[in-house]
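Every protein chain of the complex appears in place save one, which is left out.
Order as written gives the chain letters A and B; numbering starts at 1 within each chain.
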Amino acid sequence: MKIAVCFKPIADYARLSQKDWKWDEGHRVDTSFIRRIFNCFEESALEMALTLSGTSEHASDLIELTALTVDNQQGDLFLKQLLAVGYNYGVRIQCKKNPDLRFTPLVMSHLISAYIKKQGHDLVILGMQGGEGDNGQTGFLLAERLGWPCIGEVSRIIRDESHDCLKVTSRIDGGTLVQTVHLPMVLIMGHSLDSPYLRVPNLKQKLRAKKKQVIVISDIELGTYIDPQTNHALTNAPTPENDKTLMDLRKPQASQSCVFIEGENAMEQAQQLYDQYLKERLPL
Amino acid sequence: MKTAVVLFADSPSLNRQTGEINAMLSNLKTNFSNAELWLFYKDAQPEIFPEIHFAPLYGALADGTLADKALSIIRLVAMEHEHVSESYLQWLQHLMDQYPMELLVFPSDGLGAELATRLAFRLNGSSCLQVEGLDLTSQKPKVKKPVYGNNLTAEFVLEYPPYCLSVAKQACAPAKMIPGESIKKEIFPLHKPGFDWVKEMVMIPDKPDTGLADSDLVLILGQGVKSKETMDVLQGIANTIGAQLGASRPVVMNAWIDMNRLIGASGLIISPKICIAAGVSGTGVFSMGIKCSEFIVAINIDSKAPIFQIADIGIVGDLQDVLCELEKIIKAEKDMPGSAESRIETK
Partner (left out) sequence: MTLTRTEIVDHLKNILGQERVITDEEVLKENSHDRYKKFETIFNVYSTPIPAAVVKLGNTSQVSEVLKFLNENKINSVARTGGTATEGGLETIVENSVVLDGSPMNQIIKIDPVNMLATAQCGVNLGELEDQLRKQGFTTGHSPQSLPLAHMGGLVATRSIGQFSTLYGAIEDMVIGLEAVFPDGEITRIKNVPRRACGPDIRHVIIGNEGALCYITEVTVKIYRYYPENNRYLAWKLDHMETGFEILRKVMVDGYRPSMARLYDVEDGIQHSFDQFAGKKCVLMFLAEGNELIARATAEGIAKIVEPYEECQPLDSKIIENWFSHLNWGPEQIAEERDLIAKNLHIGFTTEISGNWDCINTIYENALNRIQEDFPHIDDLTMLGGHSSHSYQTGTNLYFVYDYDVKDCKPEEEITKYHNPLYAMIVEETLKAGGSMVHHHGIGKYRTQWTKEEHGSAYYILKGLKDQFDPNGIMNAGTVYPLE
């Protein structure tokens, strides 16, 4: 079984203060001084795939894992970390002209599908949303481009007794679904408090990984070329490659300022709170 | 713009999902005409229908229902496989073939998001998820959605029809159900496509509600609580004042309260009449969970805590002290109404 897990590290937004949220004419927010991390969906996906590959009992049902990202050289650190914990291949798609891919799931899915079609994977796992755009669409669009079914809000993936099937647990409205499915398939990871954390390589694994190479592929090699002016992929694809244009970024509206209750002690504060605001609202 | 709203009649959250769509439509300040509802169902054909506010400007009638002249037809589609998205997609393509819409609005849940995206792709249209705001004043629709981990909002122009949107999850008034006998209907018979990739499927319904989601008064405790022991005291206070107890992430992860009481993006999104957030710092991830409450009181020892940005009333102080005092007042009032006179001496 060949599994590809797609990820895109993003800046740790929790470390940005209010004043750091500003952007240039290209609507780009400078996050260059903040560390980048996996988002929670992708972290679950990456760990889940590792757990799956650990369940191979025979040489015949070995699982080959590829970690795949679309990134510039900064992505190599993360790929090396994944190579250290057991990924067979770390692959980075680099777009020659560095286009703005924040809000373009159509382009992302095009690049990923081109790679997958070339390599012949059976299963692609992605996170539910991420990157700067939080578009939430790359997984669905990838399924469309590959012509594969997909399952969203996945929380657990295990192998079925018949080793060519997977048992997939996912969240639906009002419940949980457990499906036994044939491959090929696109699985999109959701997140819950039970979600796993990505394992950490031990010292030996880190040493060994130093010798492993990251594979870098350009968008041209995949048969596409991203025009940075329009963010359109120049191929003979009939579908439009960008269905929305970014107009503006805005900070969410700060609501009216909070009225603070003054009071010398807790008793006064609680009394004022009750008299002036709660009494009329409480269902007593 | 020819518009259809797509909903799933058997969804347990139908009222909330419709409410979310209504919340978005009401901000449009335009009336639709000849709008459609495409309602998918399994087993029993629906006899009541979610009320969609297509014509908010027409206002309410004397009997309280909306004068919704805008809804022209409900198309009812019977489903064999309610959990296989491909079966919906094929139906949607078929419906769009016969009744081409320019704008399709899908609910906020995973299925809605998936269908909006995949349908638009198949029809060479545009799609966008988590839509908080919609602007139809220009030729091409403009949408607003959260980006950068919910820290910013982005505005996009959608380029190609059909425009398929999935609305944002938000707390809102749940929609009413109406009899809808006067509305024209078209019924599409059951059709059983095969899906060979699913070998087996088991659905496990969620455990019944704690009642937290529907409570009018909620007390949410955060990291200011600091120990299980304090937690127990506060549970007692919550019981006395008649509040349901919720918690932010640090409290749940310390195992001081059940996971099903988590409030926030990974837990419950609630909109009680009164929400008291005590000892909660109020990060973006948490405040998503309560920001649509009618009235928010925040108690925190740190006057700069972000929670005060979304609260209506703020108290800077020790949460246990303040809540204990509040408990005394409310208990006194319950035991003898009118007795909870201000114990503050007037100067």
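FYI, a residue touches a chain if its C-beta (ideal position, glycine included) is under 8 Å from a C-beta of that chain, and two chains touch if they have at least 3 such contacts.
Computed from a predicted model, the values in this text were never measured in an experiment.
> For the chain that's not shown, point to the residue among B:D43, B:D206 or B:E229 touching it.
B:E229
> Which listed residue, A:N98, A:N202, A:S257 or A:Q276, touches the chain dropped from view?
A:N202
> Which residue numbers on chain B touch the omitted chain?
The missing chain touches chain B at positions 223, 226-229, 232, 249-251, 253-254, 281, 301-302.
> Extract the touching residues of chain A with respect to the undisplayed chain.
Answer for chain A: residues 14-15, 33-37, 74, 77, 193, 196-197, 199-204, 206 touch the chain left out.
Note that only the chains that are shown with their structure count from here on.
> Quick one: report the Å distance separating chain A from chain B, using the average Cα coordinate of each chain.
The mean C-alpha positions of chain A and chain B differ by 24 Å.
> Residue numbers of chain B touching chain A in their complex, please.
Against chain A, the touching part of chain B is residues 8, 11-13, 17, 83, 85-86, 109-111, 113-114, 117-118, 120-122, 124-130, 142-160, 195-206, 216-217, 242, 252-253, 259, 262, 266, 273-274, 283, 295, 297-298, 303, 308-318, 321-326, 328-330, 333-334, 337, 340, 342-344.
> What part of chain A is in contact with chain B in the complex they form?
It comes out as residues 10, 13-14, 16, 21, 27, 29, 102-103, 106, 132-137, 140-141, 143-144, 149-150, 152-153, 160, 165, 171-183, 185, 190-193, 238-240, 242-252, 254-255, 258-261, 263, 265-275, 277-279, 281-284.
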